[in-house]
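The complex appears here minus one protein chain, its other protein chains still in place.
Showing chain A:
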Amino acid sequence: MLQSYRIVGAATAAIGAAAFYGGSLLPPVPGQNVGPNVFPMVTGGGLFLCGMLIALGVGRRYEQEIEADVAAHAAVHVGAQAAAQIGAQVGAQAGATPAPTQVRHGPLHALRVLVPPGLLIFYALAADSLGFVPTAAIIALTLCRALGAPWRSAVLVALLAPPAVHFAFADLLRVPLPPGLLPMPW
């Protein structure tokens, strides 16, 4: 825990120091004592200071109190989820005791978070050449599967969602979506 504070604090302070240094390099405006360098230096300095305080553990008590509060809330919430999953209202009434079965994940499980931003970058790079509909279909299919949808639903979403989004944005709102390999017939 303390280690994570040190790392987060050091990273924040490093960004602050870089901003301060980057700001100090900006040229002043001739004839004026305040230029474009002042604000980044003030902001960078503030960020550096905050980073140092985080690294020293200042404010940790607040977070521990909030975490305890959230954990107490989540314990009840998880119990209710488990109860709802077995469809038994009685289960929830009996208390928040039933713990949900813990699913074991592989070491690569955490990397799944990179799928949504990765797909957006794929859209930015491929939409012009492939066109909106094929790119959107690939995105929908990949994300559906990554979220655990069965192949049938994923293919259905990949086939139906892109033309629907195309209709809403390109036809109704006149957003110029790239036609690429598969222009819409309407």
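Here, contacts are C-beta pairs under 8 Å (C-beta built on N, C-alpha and C of every residue); 3 or more make two chains touch, one makes a residue touch a chain; residues count from 1.
Please note the rule applied: contacts and distances are computed from a predicted model.
Entry comment: the absent subunit's protein name, as recorded by UniProt, is "C4-dicarboxylate ABC transporter permease", drawn from "VWFA domain-containing protein", "Chemotaxis protein CheX", "C4-dicarboxylate ABC transporter permease" or "Sodium/pantothenate symporter". Remark: the residues of chain A touching the chain excluded from display are 4, 8, 12, 15-16, 19, 22-23, 26-29, 32-36, 38-40, 43-44, 46-47, 50-51, 53-54, 58-60, 62-63, 66, 73, 76-77, 80-81, 84-85, 87, 89, 92-93, 100, 103, 109-110, 112-121, 123-125, 127-128, 132, 136, 139-140, 143-144, 146-149, 153-154, 157, 161-162, 165, 169, 173-175, 177.
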